[in-house]
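Omission of a single protein chain aside, the complex is shown with its protein chains in their original locations.
A and B label the chains in the order they appear, each numbered from 1.
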Amino acid sequence: MEQKVQKVKNATEPKRPLLKNTFQAFMAGGAICMVAQVFIEIFQELFDLEKELANNISVAIMVFLGALLTGLGVYDKIGQYAGAGTIVPITGFANSMTSSAIESKSEGLVQGVIVNMFKLAGSVIVTGVVSAFVVGSLMYFYGALFG
Amino acid sequence: MKVGKQSFDYKNVYLHNSAVVVGPTENEGPLSELFDFHYDKLDCKQKSWEQAEMQLYRNAFNICLNKNNLEVKDIDIVIGGDLNNQIIIGNYVMRDYDVPTIGLFDACATSVAGMIVSGNMIDAKNIDNAIVAISSHYGTSEKQYRYPVEYGGQKPESSTFTVTAGTSAFFSKEKSKIKLTKATVGRVIDAKINDPLDLGRAMAPAAFYTIKQHFLDFNTSPNDYDLIITGDLSYYGSKMLIDLFTEDNIDIANVHKDAGMLIYDRDRQEVFSGGSGTGCLPAVLYSLIRKQMLDGELKKVLVVATGALLNPIIMSQKETIPGIAHAVVLERM
Partner (left out) sequence: MSLVYAFLIGGAICGIGQILMDKFKLLPVHITSLFVFLGAVLNIGDIYDKLIEVGGAGASLPISSFGHSLVHAALEEANEVGYIGIATGVLEMTSAGITAAIVFAFFAALIFKPRS
(Lines give C-alpha, C1' and ligand atoms only; values in the text may rest on other atoms or scores of the structure.)
Protein backbone atom coordinates (compact mmCIF):
# COMPACT_ATOMS: atom_id res chain seq x y z
CA MET A 1 0.00 0.00 0.00
CA GLU A 2 2.68 2.48 1.08
CA GLN A 3 4.70 2.14 -2.12
CA LYS A 4 1.64 2.52 -4.30
CA VAL A 5 0.72 5.74 -2.53
CA GLN A 6 4.25 7.12 -2.94
CA LYS A 7 4.22 6.18 -6.62
CA VAL A 8 0.95 7.99 -7.30
CA LYS A 9 2.05 10.87 -5.11
CA ASN A 10 5.17 11.41 -7.20
CA ALA A 11 3.25 11.04 -10.44
CA THR A 12 0.61 13.63 -9.51
CA GLU A 13 3.00 16.30 -8.20
CA PRO A 14 1.66 19.67 -9.39
CA LYS A 15 4.23 21.50 -11.50
CA ARG A 16 4.83 25.17 -10.89
CA PRO A 17 5.07 27.21 -14.06
CA LEU A 18 8.68 28.28 -13.43
CA LEU A 19 9.25 30.20 -16.63
CA LYS A 20 6.01 32.15 -16.42
CA ASN A 21 6.44 32.96 -12.73
CA THR A 22 10.05 34.04 -13.19
CA PHE A 23 9.15 36.26 -16.14
CA GLN A 24 6.33 37.88 -14.16
CA ALA A 25 8.60 38.39 -11.13
CA PHE A 26 11.24 39.93 -13.38
CA MET A 27 8.79 42.32 -15.03
CA ALA A 28 7.03 43.38 -11.83
CA GLY A 29 10.21 43.66 -9.75
CA GLY A 30 11.93 45.58 -12.50
CA ALA A 31 9.01 47.96 -12.82
CA ILE A 32 8.89 48.65 -9.08
CA CYS A 33 12.65 49.35 -9.01
CA MET A 34 12.27 51.58 -12.04
CA VAL A 35 9.63 53.65 -10.23
CA ALA A 36 12.03 54.07 -7.31
CA GLN A 37 14.77 55.12 -9.73
CA VAL A 38 12.46 57.78 -11.18
CA PHE A 39 12.02 59.26 -7.71
CA ILE A 40 15.78 59.20 -7.10
CA GLU A 41 16.37 61.03 -10.37
CA ILE A 42 13.72 63.61 -9.55
CA PHE A 43 15.23 64.38 -6.16
CA GLN A 44 18.81 64.42 -7.46
CA GLU A 45 18.29 66.34 -10.68
CA LEU A 46 15.30 68.53 -9.92
CA PHE A 47 15.83 69.22 -6.24
CA ASP A 48 19.62 68.94 -6.40
CA LEU A 49 19.81 66.69 -3.35
CA GLU A 50 22.74 64.53 -2.30
CA LYS A 51 22.69 60.93 -3.50
CA GLU A 52 22.16 59.43 -0.06
CA LEU A 53 19.35 61.81 0.86
CA ALA A 54 17.64 61.29 -2.48
CA ASN A 55 17.85 57.53 -1.93
CA ASN A 56 16.41 57.74 1.57
CA ILE A 57 13.48 59.86 0.44
CA SER A 58 12.84 57.51 -2.44
CA VAL A 59 12.83 54.52 -0.07
CA ALA A 60 10.39 56.31 2.24
CA ILE A 61 8.07 57.01 -0.71
CA MET A 62 8.21 53.38 -1.88
CA VAL A 63 7.45 52.22 1.67
CA PHE A 64 4.51 54.62 1.77
CA LEU A 65 3.21 53.30 -1.53
CA GLY A 66 3.61 49.72 -0.31
CA ALA A 67 1.62 50.49 2.84
CA LEU A 68 -1.03 52.40 0.89
CA LEU A 69 -1.53 49.71 -1.75
CA THR A 70 -1.74 47.11 1.01
CA GLY A 71 -4.41 49.11 2.82
CA LEU A 72 -6.35 49.57 -0.40
CA GLY A 73 -6.35 45.82 -0.94
CA VAL A 74 -4.37 46.07 -4.17
CA TYR A 75 -0.92 44.83 -3.14
CA ASP A 76 -2.02 41.22 -2.65
CA LYS A 77 -3.51 41.17 -6.15
CA ILE A 78 -0.24 42.44 -7.64
CA GLY A 79 1.61 39.96 -5.44
CA GLN A 80 -0.29 36.97 -6.78
CA TYR A 81 0.92 37.90 -10.26
CA ALA A 82 4.40 39.09 -9.31
CA GLY A 83 5.51 36.56 -6.70
CA ALA A 84 9.07 37.50 -5.76
CA GLY A 85 8.62 40.73 -7.71
CA THR A 86 6.63 42.13 -4.80
CA ILE A 87 8.30 40.21 -1.98
CA VAL A 88 11.94 41.13 -2.69
CA PRO A 89 11.68 44.94 -3.03
CA ILE A 90 11.39 46.97 0.16
CA THR A 91 7.73 47.51 -0.68
CA GLY A 92 7.32 43.86 0.33
CA PHE A 93 8.71 44.69 3.75
CA ALA A 94 6.15 47.48 4.09
CA ASN A 95 3.43 45.13 2.87
CA SER A 96 4.28 42.43 5.40
CA MET A 97 4.10 44.93 8.24
CA THR A 98 0.97 46.70 7.03
CA SER A 99 -0.94 43.51 6.29
CA SER A 100 -0.11 42.05 9.72
CA ALA A 101 -1.12 45.30 11.40
CA ILE A 102 -4.41 45.61 9.51
CA GLU A 103 -5.33 41.98 10.10
CA SER A 104 -4.78 42.27 13.82
CA LYS A 105 -6.93 45.37 14.08
CA SER A 106 -9.76 43.28 15.48
CA GLU A 107 -7.63 42.52 18.53
CA GLY A 108 -7.35 46.21 19.30
CA LEU A 109 -4.59 48.80 19.04
CA VAL A 110 -2.16 47.41 21.61
CA GLN A 111 -2.75 43.66 21.62
CA GLY A 112 -3.53 43.62 17.93
CA VAL A 113 -1.84 46.21 15.75
CA ILE A 114 1.17 47.03 17.91
CA VAL A 115 1.97 43.51 19.08
CA ASN A 116 1.65 41.88 15.67
CA MET A 117 3.20 44.45 13.34
CA PHE A 118 6.57 42.70 13.14
CA LYS A 119 5.16 39.17 13.02
CA LEU A 120 6.24 38.66 9.41
CA ALA A 121 8.81 41.43 8.98
CA GLY A 122 10.84 40.81 12.11
CA SER A 123 12.87 38.20 10.25
CA VAL A 124 14.44 40.88 8.06
CA ILE A 125 15.64 42.89 11.05
CA VAL A 126 16.96 39.87 12.92
CA THR A 127 18.73 38.34 9.92
CA GLY A 128 20.03 41.74 8.87
CA VAL A 129 21.46 42.83 12.20
CA VAL A 130 22.94 39.43 13.01
CA SER A 131 24.52 39.18 9.54
CA ALA A 132 25.78 42.74 9.80
CA PHE A 133 27.27 42.01 13.19
CA VAL A 134 29.09 38.92 11.95
CA VAL A 135 30.20 40.29 8.58
CA GLY A 136 30.95 43.72 10.03
CA SER A 137 33.05 42.25 12.82
CA LEU A 138 34.95 40.04 10.42
CA MET A 139 35.66 42.91 8.06
CA TYR A 140 36.59 45.23 10.92
CA PHE A 141 39.08 42.84 12.45
CA TYR A 142 40.46 41.85 9.07
CA GLY A 143 41.00 45.52 8.35
CA ALA A 144 42.58 46.10 11.76
CA LEU A 145 44.94 43.13 11.39
CA PHE A 146 45.93 43.43 7.76
CA GLY A 147 45.03 47.03 7.33
CA MET B 1 -24.39 -1.83 14.78
CA LYS B 2 -20.69 -2.26 14.00
CA VAL B 3 -19.95 -3.70 10.57
CA GLY B 4 -16.60 -5.03 9.48
CA LYS B 5 -13.46 -3.27 10.62
CA GLN B 6 -14.38 0.43 10.73
CA SER B 7 -18.05 0.80 9.89
CA PHE B 8 -21.56 1.10 11.28
CA ASP B 9 -25.01 0.66 9.84
CA TYR B 10 -28.01 2.58 11.07
CA LYS B 11 -31.67 1.59 11.11
CA ASN B 12 -33.39 4.75 12.31
CA VAL B 13 -31.50 7.88 11.35
CA TYR B 14 -32.96 10.37 8.88
CA LEU B 15 -31.80 13.70 7.49
CA HIS B 16 -34.40 16.43 7.65
CA ASN B 17 -34.16 20.10 6.73
CA SER B 18 -30.84 21.90 6.71
CA ALA B 19 -29.51 25.43 6.25
CA VAL B 20 -26.51 26.87 4.44
CA VAL B 21 -25.43 30.52 4.85
CA VAL B 22 -22.50 31.67 2.72
CA GLY B 23 -20.15 34.54 1.95
CA PRO B 24 -19.65 36.55 -1.25
CA THR B 25 -17.39 34.18 -3.17
CA GLU B 26 -19.71 31.23 -2.68
CA ASN B 27 -22.67 33.36 -3.67
CA GLU B 28 -20.90 34.17 -6.94
CA GLY B 29 -20.45 30.48 -7.61
CA PRO B 30 -22.67 28.00 -9.49
CA LEU B 31 -24.75 27.03 -6.43
CA SER B 32 -25.86 30.50 -5.38
CA GLU B 33 -29.57 29.81 -5.99
CA LEU B 34 -29.50 26.90 -3.57
CA PHE B 35 -28.20 28.62 -0.44
CA ASP B 36 -30.53 29.87 2.27
CA PHE B 37 -28.82 33.22 2.77
CA HIS B 38 -25.61 35.02 1.88
CA TYR B 39 -23.53 38.02 2.87
CA ASP B 40 -22.09 40.40 0.27
CA LYS B 41 -18.97 41.12 2.28
CA LEU B 42 -16.59 38.73 3.96
CA ASP B 43 -17.02 40.51 7.31
CA CYS B 44 -20.75 39.61 7.40
CA LYS B 45 -21.28 43.04 8.95
CA GLN B 46 -19.20 42.09 11.99
CA LYS B 47 -16.07 43.55 13.60
CA SER B 48 -13.73 40.63 13.03
CA TRP B 49 -13.43 37.52 10.88
CA GLU B 50 -14.12 35.42 13.97
CA GLN B 51 -17.34 37.31 14.74
CA ALA B 52 -18.27 36.94 11.07
CA GLU B 53 -17.91 33.17 11.22
CA MET B 54 -20.01 33.11 14.40
CA GLN B 55 -22.67 35.06 12.55
CA LEU B 56 -22.74 32.47 9.76
CA TYR B 57 -22.90 29.64 12.29
CA ARG B 58 -25.69 31.35 14.22
CA ASN B 59 -27.71 32.23 11.12
CA ALA B 60 -27.51 28.69 9.78
CA PHE B 61 -28.52 27.26 13.16
CA ASN B 62 -31.54 29.55 13.44
CA ILE B 63 -32.69 28.98 9.87
CA CYS B 64 -32.35 25.22 10.41
CA LEU B 65 -34.57 25.39 13.49
CA ASN B 66 -37.15 27.44 11.58
CA LYS B 67 -37.19 25.17 8.54
CA ASN B 68 -37.81 22.14 10.77
CA ASN B 69 -40.43 24.00 12.85
CA LEU B 70 -38.41 23.43 15.96
CA GLU B 71 -37.50 25.35 19.03
CA VAL B 72 -34.20 24.98 20.83
CA LYS B 73 -35.86 22.94 23.57
CA ASP B 74 -36.83 20.29 21.00
CA ILE B 75 -33.19 19.52 20.19
CA ASP B 76 -31.49 16.74 22.15
CA ILE B 77 -27.91 17.62 21.26
CA VAL B 78 -25.86 19.90 19.03
CA ILE B 79 -22.62 18.57 17.59
CA GLY B 80 -20.51 21.42 16.27
CA GLY B 81 -17.14 22.08 14.68
CA ASP B 82 -14.99 24.59 12.85
CA LEU B 83 -11.33 25.15 11.97
CA ASN B 84 -10.41 27.70 14.61
CA ASN B 85 -8.15 26.99 17.57
CA GLN B 86 -10.14 25.43 20.39
CA ILE B 87 -13.14 25.22 17.95
CA ILE B 88 -14.04 28.58 19.39
CA ILE B 89 -16.72 29.55 16.88
CA GLY B 90 -19.44 27.04 17.74
CA ASN B 91 -18.66 27.12 21.45
CA TYR B 92 -19.20 30.87 21.58
CA VAL B 93 -22.39 30.78 19.51
CA MET B 94 -23.88 28.07 21.67
CA ARG B 95 -23.51 30.28 24.77
CA ASP B 96 -26.84 31.78 23.74
CA TYR B 97 -28.71 28.50 23.33
CA ASP B 98 -29.97 26.29 26.11
CA VAL B 99 -29.06 22.96 24.56
CA PRO B 100 -26.39 20.30 25.26
CA THR B 101 -23.46 20.63 22.87
CA ILE B 102 -20.32 18.73 22.00
CA GLY B 103 -17.52 20.24 19.93
CA LEU B 104 -15.57 18.05 17.53
CA PHE B 105 -12.41 18.58 15.56
CA ASP B 106 -11.23 16.47 12.64
CA ALA B 107 -10.25 19.38 10.43
CA CYS B 108 -12.34 19.43 7.27
CA ALA B 109 -13.67 15.94 8.02
CA THR B 110 -15.57 17.28 11.04
CA SER B 111 -18.93 17.53 9.27
CA VAL B 112 -19.15 13.79 8.62
CA ALA B 113 -17.58 12.99 12.00
CA GLY B 114 -20.50 14.94 13.47
CA MET B 115 -22.98 12.95 11.38
CA ILE B 116 -21.41 9.70 12.61
CA VAL B 117 -21.51 10.68 16.29
CA SER B 118 -25.13 11.87 15.93
CA GLY B 119 -26.05 8.81 13.90
CA ASN B 120 -24.67 6.43 16.49
CA MET B 121 -26.42 8.20 19.36
CA ILE B 122 -29.78 8.33 17.53
CA ASP B 123 -29.58 4.75 16.30
CA ALA B 124 -28.73 3.52 19.78
CA LYS B 125 -31.93 5.29 20.90
CA ASN B 126 -30.00 7.37 23.39
CA ILE B 127 -31.38 10.52 21.78
CA ASP B 128 -34.21 11.26 19.35
CA ASN B 129 -32.49 13.94 17.31
CA ALA B 130 -29.41 16.09 16.82
CA ILE B 131 -28.24 19.12 14.91
CA VAL B 132 -24.81 18.97 13.30
CA ALA B 133 -23.52 22.55 12.96
CA ILE B 134 -20.36 23.26 10.97
CA SER B 135 -18.70 26.44 9.77
CA SER B 136 -15.57 27.75 8.09
CA HIS B 137 -14.46 31.20 6.98
CA TYR B 138 -11.80 32.37 4.55
CA GLY B 139 -10.58 35.17 6.85
CA THR B 140 -10.25 33.12 10.05
CA SER B 141 -8.55 30.33 8.15
CA GLU B 142 -5.96 32.50 6.45
CA LYS B 143 -5.27 34.32 9.71
CA GLN B 144 -4.69 31.13 11.65
CA TYR B 145 -3.00 28.85 9.16
CA ARG B 146 -1.37 31.07 6.59
CA TYR B 147 -0.83 34.80 6.02
CA PRO B 148 -2.80 38.02 6.55
CA VAL B 149 -5.36 38.43 3.81
CA GLU B 150 -3.62 41.54 2.42
CA TYR B 151 -0.18 39.92 2.30
CA GLY B 152 1.43 39.99 -1.12
CA GLY B 153 2.68 36.42 -1.19
CA GLN B 154 2.00 34.22 -4.20
CA LYS B 155 -0.17 31.12 -3.88
CA PRO B 156 0.56 28.22 -6.22
CA GLU B 157 -2.15 26.55 -8.33
CA SER B 158 -2.36 23.65 -5.89
CA SER B 159 -3.66 25.93 -3.12
CA THR B 160 -7.26 25.63 -2.08
CA PHE B 161 -9.67 28.37 -1.13
CA THR B 162 -11.38 28.11 2.26
CA VAL B 163 -15.14 28.16 1.90
CA THR B 164 -16.99 30.79 3.91
CA ALA B 165 -20.14 29.07 5.10
CA GLY B 166 -22.22 28.27 8.15
CA THR B 167 -24.23 25.03 7.91
CA SER B 168 -26.71 23.25 10.13
CA ALA B 169 -28.48 19.94 9.54
CA PHE B 170 -31.21 18.27 11.58
CA PHE B 171 -31.05 14.50 12.02
CA SER B 172 -33.75 12.50 13.79
CA LYS B 173 -35.34 9.11 14.28
CA GLU B 174 -38.51 10.42 12.60
CA LYS B 175 -38.79 9.25 9.02
CA SER B 176 -37.96 11.51 6.11
CA LYS B 177 -37.10 11.11 2.45
CA ILE B 178 -33.34 10.89 3.05
CA LYS B 179 -31.96 8.20 5.33
CA LEU B 180 -28.51 8.04 6.89
CA THR B 181 -27.81 4.33 6.50
CA LYS B 182 -24.10 3.62 6.90
CA ALA B 183 -20.89 5.10 8.22
CA THR B 184 -17.18 4.35 8.01
CA VAL B 185 -14.79 5.93 10.48
CA GLY B 186 -11.40 6.75 8.96
CA ARG B 187 -7.87 6.15 10.20
CA VAL B 188 -5.19 8.83 10.33
CA ILE B 189 -3.13 8.36 7.16
CA ASP B 190 0.23 10.05 6.61
CA ALA B 191 1.43 9.88 3.02
CA LYS B 192 4.45 12.03 3.86
CA ILE B 193 3.31 15.11 2.01
CA ASN B 194 4.65 18.25 3.68
CA ASP B 195 3.38 21.16 1.58
CA PRO B 196 0.58 23.10 3.33
CA LEU B 197 -0.16 24.72 -0.04
CA ASP B 198 -1.03 21.30 -1.49
CA LEU B 199 -3.56 19.99 1.03
CA GLY B 200 -5.83 18.31 -1.49
CA ARG B 201 -3.17 15.73 -2.23
CA ALA B 202 -2.24 15.36 1.45
CA MET B 203 -5.81 14.21 2.10
CA ALA B 204 -6.34 12.01 -0.93
CA PRO B 205 -4.69 8.89 0.56
CA ALA B 206 -6.93 9.13 3.65
CA ALA B 207 -10.00 9.29 1.38
CA PHE B 208 -8.66 6.35 -0.60
CA TYR B 209 -8.21 4.11 2.45
CA THR B 210 -11.56 5.04 4.00
CA ILE B 211 -13.50 4.46 0.78
CA LYS B 212 -11.66 1.20 0.23
CA GLN B 213 -12.43 0.04 3.77
CA HIS B 214 -16.06 1.04 3.27
CA PHE B 215 -16.23 -1.13 0.17
CA LEU B 216 -14.67 -4.00 2.11
CA ASP B 217 -16.86 -3.64 5.21
CA PHE B 218 -20.08 -3.55 3.18
CA ASN B 219 -18.96 -5.64 0.22
CA THR B 220 -19.79 -2.89 -2.27
CA SER B 221 -18.07 -1.28 -5.24
CA PRO B 222 -18.19 2.16 -6.89
CA ASN B 223 -21.13 1.38 -9.14
CA ASP B 224 -23.36 0.58 -6.17
CA TYR B 225 -23.49 4.34 -5.63
CA ASP B 226 -24.92 7.08 -7.82
CA LEU B 227 -22.33 9.48 -6.47
CA ILE B 228 -19.20 9.37 -4.38
CA ILE B 229 -18.64 12.91 -3.21
CA THR B 230 -15.42 13.91 -1.44
CA GLY B 231 -15.01 17.00 0.70
CA ASP B 232 -12.14 19.19 -0.36
CA LEU B 233 -9.70 17.26 -2.43
CA SER B 234 -10.24 19.83 -5.19
CA TYR B 235 -8.55 19.46 -8.54
CA TYR B 236 -5.20 17.89 -7.63
CA GLY B 237 -6.48 15.79 -4.74
CA SER B 238 -9.27 14.38 -6.88
CA LYS B 239 -6.85 13.38 -9.61
CA MET B 240 -4.67 11.65 -7.03
CA LEU B 241 -7.65 9.80 -5.54
CA ILE B 242 -8.77 8.52 -8.92
CA ASP B 243 -5.21 7.45 -9.72
CA LEU B 244 -4.87 5.63 -6.39
CA PHE B 245 -7.97 3.61 -7.22
CA THR B 246 -6.77 3.01 -10.77
CA GLU B 247 -3.62 1.46 -9.31
CA ASP B 248 -5.96 -0.99 -7.57
CA ASN B 249 -7.85 -1.59 -10.81
CA ILE B 250 -10.92 0.16 -9.47
CA ASP B 251 -12.56 2.90 -11.52
CA ILE B 252 -14.32 5.58 -9.49
CA ALA B 253 -13.96 8.38 -12.02
CA ASN B 254 -17.46 8.16 -13.41
CA VAL B 255 -19.21 8.37 -10.02
CA HIS B 256 -16.79 10.69 -8.25
CA LYS B 257 -17.27 14.41 -7.71
CA ASP B 258 -15.59 16.75 -5.26
CA ALA B 259 -17.41 19.43 -3.24
CA GLY B 260 -14.46 21.79 -3.58
CA MET B 261 -14.89 21.75 -7.34
CA LEU B 262 -18.69 22.05 -7.23
CA ILE B 263 -18.98 25.07 -4.98
CA TYR B 264 -16.89 27.34 -7.19
CA ASP B 265 -16.46 27.90 -10.89
CA ARG B 266 -12.71 27.51 -11.25
CA ASP B 267 -12.70 29.05 -14.70
CA ARG B 268 -14.41 32.23 -13.62
CA GLN B 269 -13.39 32.63 -10.00
CA GLU B 270 -9.86 32.99 -8.63
CA VAL B 271 -10.00 29.96 -6.36
CA PHE B 272 -6.90 28.05 -7.48
CA SER B 273 -7.60 24.33 -7.34
CA GLY B 274 -11.00 24.65 -5.62
CA GLY B 275 -12.73 24.96 -2.28
CA SER B 276 -11.79 23.50 1.10
CA GLY B 277 -12.64 24.00 4.75
CA THR B 278 -14.97 22.41 7.27
CA GLY B 279 -17.94 24.13 5.62
CA CYS B 280 -17.11 23.09 2.06
CA LEU B 281 -18.67 19.63 2.00
CA PRO B 282 -21.79 20.42 4.07
CA ALA B 283 -22.43 23.59 2.04
CA VAL B 284 -22.59 21.49 -1.12
CA LEU B 285 -24.23 18.46 0.49
CA TYR B 286 -27.11 20.32 2.09
CA SER B 287 -27.78 22.45 -0.98
CA LEU B 288 -27.00 20.69 -4.25
CA ILE B 289 -26.80 17.02 -3.27
CA ARG B 290 -29.85 17.11 -1.02
CA LYS B 291 -31.85 18.73 -3.81
CA GLN B 292 -30.68 16.16 -6.33
CA MET B 293 -31.64 13.37 -3.94
CA LEU B 294 -35.09 14.82 -3.23
CA ASP B 295 -35.62 15.27 -6.98
CA GLY B 296 -34.83 11.57 -7.41
CA GLU B 297 -31.69 12.18 -9.48
CA LEU B 298 -29.51 10.47 -6.88
CA LYS B 299 -30.63 7.46 -4.85
CA LYS B 300 -27.51 6.36 -3.00
CA VAL B 301 -24.65 8.72 -2.18
CA LEU B 302 -21.36 7.98 -0.46
CA VAL B 303 -20.30 11.17 1.31
CA VAL B 304 -16.60 11.34 2.21
CA ALA B 305 -15.28 14.30 4.17
CA THR B 306 -11.51 14.73 4.20
CA GLY B 307 -9.36 16.60 6.68
CA ALA B 308 -5.71 17.69 6.75
CA LEU B 309 -4.41 17.34 10.28
CA LEU B 310 -1.81 20.09 10.61
CA ASN B 311 -1.09 23.27 12.51
CA PRO B 312 1.49 26.01 11.83
CA ILE B 313 3.73 25.09 14.78
CA ILE B 314 4.12 21.46 13.86
CA MET B 315 4.74 22.41 10.21
CA SER B 316 7.68 24.54 11.30
CA GLN B 317 9.09 21.43 12.93
CA LYS B 318 9.45 19.92 9.48
CA GLU B 319 6.61 17.48 10.01
CA THR B 320 4.48 15.97 7.23
CA ILE B 321 0.71 16.38 6.91
CA PRO B 322 -1.47 13.40 7.86
CA GLY B 323 -5.04 13.24 6.64
CA ILE B 324 -8.27 11.66 7.81
CA ALA B 325 -11.47 10.84 5.98
CA HIS B 326 -14.87 9.81 7.33
CA ALA B 327 -17.68 8.47 5.21
CA VAL B 328 -21.45 8.11 5.46
CA VAL B 329 -24.10 6.84 3.06
CA LEU B 330 -27.30 8.76 2.37
CA GLU B 331 -30.18 6.97 0.64
CA ARG B 332 -33.37 8.25 -0.93
CA MET B 333 -36.37 6.51 0.57
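The rule we apply is simple: a residue touches a chain if its C-beta (ideal position, glycine included) is under 8 Å from a C-beta of that chain, and two chains touch if they have at least 3 such contacts.
Predicted model, so just to flag it, every value in this text is computed and none were measured.
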Can you work out which residue in B:G90, B:G103 or B:G139 touches the chain that's missing from view? B:G139
In terms of residues, what is the contact footprint of the unshown chain on chain B? 24-25, 41-43, 49, 138-139, 148-150, 153-154, 195
Logged for chain A, residues touching the omitted partner chain are 16, 18, 21-34, 36-41, 52, 55-60, 62-64, 66-68, 70-73, 82-85, 87-94, 96-98, 100-105, 113-114, 117, 120-121, 123-125, 127-129, 131-137, 139-140, 143
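Here is the rule we use: only the chains that are shown with their structure count from here on.
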Report the inter-centroid distance (CA atoms only) between chain A and chain B in whole Å. 37
What does chain A use to touch chain B in their complex? 1, 4-9, 11-12, 14, 16-17, 21, 70-71, 73, 75-76, 78-84, 86-87, 92, 95-96, 98-100, 102-103, 106-107, 120
The answer for chain B against chain A in the complex is residues 47-51, 143, 147-158, 191-193, 198, 201, 205, 208-209, 236, 239-240, 243-244, 247-248, 270, 273
